[in-house]
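Only one protein chain is missing from this complex, and each of the others stays in its spot.
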């Protein structure tokens, strides 16, 4: 079983992002991390691998600084890592990203002579939260996609995944290869052991450039290739704060609040 | 479809001017966001001079189609087949692909439900066109449709356009748009889209409703939510008590859910449900952007938090500084009295 996990590096989502005076996201003091949903995907892949056999490859499109994130992935279950790195890819939208991922996946398959059975993505990234890449990638690869996965089984070319839905779950089957987008399962990503962490330090990270991708249509990528174009970024206007009640006792505060709510006829 | 230059696209706006709105159904009724989308669709149509066409796919959903026709669609395209009784990503993508190729809309609006969020990008890739997600607002400007979407959990907003591809596909956030109040009655056109197994790769073996309670946060008029400030699962019961008293629905923040106080269907916020009730009561919720951005469209917000500097107070109509665990029992008692007096 060969598994590909696509990961994105994003700013630590526990820190609020604001704009600089120039109107750009101020990310200077925010640690870049692997998108949380991608870490769930990698953990799910690692558990699947441990239950069976095979290898996990992680693939990331990003700048040089994303290598550290890939190293972290190598310490928690990934066997191989590739960084797709080309300035011309900056500003790609979902379809551009999906296209590059598709080309890179094909290239890795060609180079290694292996075929990916499962392609994992996080259900969305915590920065833009679009949730498009998994679905688009599957369409480009001509495979099925199961989204919001919280559990998966794999047997001889057949995948069965548990999809979380709003009121429960669906069990969905499809033939491999297929794309799975992962949401938070009922477990957390593992901590790397020191041994794995140190081993990961020494593992190579492959670099893939635009020229390396035989199927690439460069015009679909980068800012120029994007269908979706950003006009401007801004911060939402602050809603005007209402009345603050702070009486001496909780009881008095509650009385006052209920009286005001009654006046406003909200119940 | 192919990519156009800006000039070509501008020209094409005359060719492509209708708006297709995919209205999802749940239990044979249109979902709330489905009907909400008809008002922004109408706004675009006024600008392009086109028609608003709602598409409903399912089985036994004529009443739902009727409802859509009365809610602002010029035409409802009703596609019924037993095979389409419940959502199936592959079949529904095929159906929408076929409808869009025939109708040639300038924009396709899809509601931001879980299934809608899957359908839109799948369709966009199939049609080789652009797609935006989680649209909170939209407007037309110089003949362009400008969409407002959140970034970084909503601390930053971005205005985006899709000028170089048709149709533009947009996933609209539930609760972000108000339903049209007075709408002209539209027509219903039944349409057969034959079931094809082409590109159908998924087999849905089972769909299980695990959560027996009906939690409809999106349509609730009153929501009482609890956060980590409730302190414990026992205390969280106060939130439910107040919600029951007000005939409302219980909401919760991600930490409260992760602590196992209540099931995840109750989650309100960016990664849960975006809500727009008439009354929202936030108990022991500090007001992380994640959460606040999901409640901003509420008409009236009451917040109870012991930290007087909690950001939740910046959006609340009434902010009570105090421990929710102490404040809630008194509020419950007071509201009960007032209700009984009525």
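A and B label the chains in the order they appear, each numbered from 1.
Rule of thumb we're sticking to: contacts are C-beta pairs under 8 Å (C-beta built on N, C-alpha and C of every residue); 3 or more make two chains touch, one makes a residue touch a chain.
Note that contacts and distances are computed from a predicted model.
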Determine which name in "Amino acid ABC transporter", "Sulfite reduction-associated complex DsrMKJOP protein DsrP (= HmeB)", "Glycolate oxidase, subunit GlcD" or "Cation/acetate symporter" the UniProt entry assigns to the undisplayed chain of the complex.
"Glycolate oxidase, subunit GlcD"
With touch as defined up top, name the shown chains that contact the chain not shown.
A, B
Can you say which of A:14, A:158 or A:207 touches the chain missing from this structure?
A:14
Looking at A:1, A:17 or A:34, which residue reaches the missing chain?
A:34
Out of A:72, A:132, A:165 or A:183, which touches the unshown chain?
A:72
Tell me which stretches of chain B touch the chain missing from the display.
231-232, 258-261
Chain A residues that touch the omitted chain in the full complex:
12, 14, 29, 31, 33-34, 36, 39, 68, 72, 75, 188-189, 191-195, 197-198, 201, 248-249
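Rule of thumb we're sticking to: only the chains that are shown with their structure count from here on.
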Suppose each chain is reduced to the average of its Cα coordinates; what separation in Å results between chain A and chain B?
22
Partner chain B, residues of chain A touching it in the complex
11, 13, 16-19, 25, 93-95, 98, 126-140, 143-148, 160, 165-175, 178, 226-236, 238-239, 241-246, 250-251, 253-255, 257-258, 260-262, 264, 266-267
Using the touch definition up top, name the residues of chain B that touch chain A in the complex.
3, 89-90, 113-114, 117-118, 120-122, 124-126, 128-134, 146, 149-165, 201-211, 222, 246, 265, 270, 278-279, 289, 293, 296, 299-302, 308, 313-323, 326-328, 330-331, 334-335, 338-339
